[in-house]
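Removed from the display is one protein chain of the complex; every other protein chain stays in position.
Then we have subunit A:
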């Protein structure tokens, strides 16, 4: 038999040293006990005959998706959303348990739709619950940043996977500071939203349709590829992506509207570095949705928060949400705000981390490491650490500073439980009181217990299959 040239040693170092003493190379695994109580479930999942192939299929399906921008249209048209129906970020929740920012956004949304004149009057409306209903964005092929509230009149980006025709949706980004998605509902917030519905949405619709007709749809996945090499991680920094979107759409925008409206729209988009986030998110969801419903797969297909609960969905466990309490982010605060002002983690934007960018691609965005309270070595270490809990790499999305290694892709529930390493999420922080808006930005992780819960379900299903 051939003499092994390399030995991977997992366990006691003594055995590694004995191999090294014979002049063979040893790679040491820094093994530590898994999350408490997960040993049996980990074995059940590891020895599930479906797992390995299911995870390869889930990862491949996800990586094959090419997200393109095909339309912009009101939620009432593309989602069939009706008066009184509200979508929100995160796993399902009712008004009674909704956090301040989500309540604020719902109140603003009710005023926007004309259900009430004064947002404050919406409290009674939601408390009665008679003519309104709440549903997660994720249940309608949609993702929403922060509170993620979508109402019928809001204009939505429509993304499509050309190969399958599947679509996902996201609202248009309002900018930073006092905005609806951070729970603000003052008159200026509603005025901006009305302008977005009356002017920006229709203008973008004409521009997107004209662009698609003349040169094909804008390749959102392709822009993500480029922006990741230009200092964006596509969650807390979307500056390059926003500019590239403008580059692709502005010729058609100029031809599509009144010059004053076009100038206003270009100024608005150009002044909002996060404008592209609302395209990055549905592009990530479009990719991850391709992996849903693959029996035996332990890959996470959604991480989402509603301000109260943090939830994940997994490829091999259908539509079930595994939830735990949303955590407070650790980071920097705007102005006089401090930790006491912040609401726990909120928003569907963790779909970016689920797809391997955002916090997972921190190494490619050194410019913002201070913004989320870190250092450049931290950023490199974070991306490397995320490779320990992911199934593979995204060959399209590569990180120059890590020798063009692909971003860590496909969070594996089992590896999270084995290593205790939690997904790292870059996030904005909303004020906990309805109406305040953004108070800071930072880093946050999911509550650890949702991963063993998902693992237990995967193990139960594996055992039931025998």
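Heads up, the rule we're going with is that a contact is a pair of C-beta atoms (placed from the backbone, for glycine too) under 8 Å apart; a residue touches a chain by one contact, two chains touch by 3 or more; residues count from 1.
To be clear about the criterion, contacts and distances are computed from a predicted model.
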item: Absent chain [UniProt protein name; select from "ABC transporter ATP-binding protein", "FdrA family protein", "Caa(3)-type oxidase subunit IV" or "GntR family transcriptional regulator"]; value: "FdrA family protein"
item: Positions on subunit A contacted by the hidden chain, ascending; value: 1-16, 18-19, 21-22, 24-34, 36, 39-40, 42-43, 46-47, 49, 52, 377, 380-381, 384-385, 387-388, 414-415, 418-419, 421
